[in-house]
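As you look at this complex, bear in mind that one protein chain is not there, while each of the others sits in place.
Let's look at chain A:
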Amino acid sequence: MAVIEARSLGKSYAGKPAVVDLSFDVQPGSVTGFLGPNGAGKSTTMRLMLGLDKGAGTTTFDGVPFTSLDRPMHHVGALLEAKPFHPTRTARNHLRMLASASGIPARRVDEVLEQLGLSSVARKKPRTFSMGMGQRLGLAAALLGDPHTLILDEPANGLDPQGIQWIRELLRGFAAQGRSVFVSSHLLPEMALMADQLVVVGRGRLIASGPIQDFVRSSRRNAVLVRTPQATDLADVLRGRGATVEAVEPGALSVSGLDLETVGDVAFDAGIRLHELSPRTATLEEAFLEATEGAQEFEAHARPEPGTTGSTTSGEEAS
């Protein structure tokens, strides 16, 4: 079971840094989510890990770089493109071609097609495939060698809700067998359900890594919601204890910087009556947006400035 160790990864395009001194680990038995805004360097990082892009640093899979692996499909399954296949080569032939390079028998091709729900279109040309079917075929290729590690770039793109649930269960099951999954996604609620660990990047640099709960817990959006008829008095007392207090509506305060028990005790000691005392936990999305604030490569402006013809800029990863 492979530990992925990425060390000091770096890559520039025309002098502009895309990935900067990026180091992290991916542990077996876990799903590690890879998050970052558009242009943060996620896809570039994955390509660097697999030796597809030339750059600084090293990535090893159980101590071995990808380019030194014998028959890499048996070790690492990768999905980096939405439709990484020729549009007129049938799905089955595409997989047979990949299998031929790794000594994988034809029956394994059929197994994987069945597992991915593609048996009925096995002899069809992928140019007719929807985005979701294309993703399934890409996943089939990644799983073909029964690898111990999966590296997947946005595998849920184009999948319907059932497909997303299916891929979540697939990857969770894969990790439960003690294998490693490193997966990027923009679907943060989905990532919250799927990932155990996170690696968060912005502008090519590491912002955070570790268990997903720790990441969410570190958010300033975590707060205690208090309802009281003496909101002004309670706010003064809590601020005196170093808390940040915000009035969210008349008679309701959002308190951060103190835990729920302490807020209750402070109110009790001050003789202040409480009608509600409840924790408000930040979502992964809130924690992510907070952590990556100012780290977006491309920003959308909601309101055009007067006199301008357009204001929205967006883009894909610089690569």
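The definition used in the following text is that a residue touches a chain if its C-beta (ideal position, glycine included) is under 8 Å from a C-beta of that chain, and two chains touch if they have at least 3 such contacts; residues count from 1.
Convention: contacts and distances are computed from a predicted model.
Protein name for the hidden chain, per its UniProt entry and selected from "Putative Zn-dependent peptidase", "Glucans biosynthesis glucosyltransferase H", "ABC transporter permease" or "Tryptophan synthase beta chain": "ABC transporter permease". When the full complex is taken into account, the listed residue touching the unshown chain is A:Val76, out of A:Ile4, A:Val31 or A:Val76. The chain not shown here is touched by just one of A:Ser23, A:Thr60 or A:Ser102, and that residue is A:Ser102. Residues 47, 50-54, 66-69, 71-73, 76, 78, 80-81, 83-90, 93-94, 96-98, 100-103, 141 of chain A touch the missing chain (whole complex, contact as defined above).
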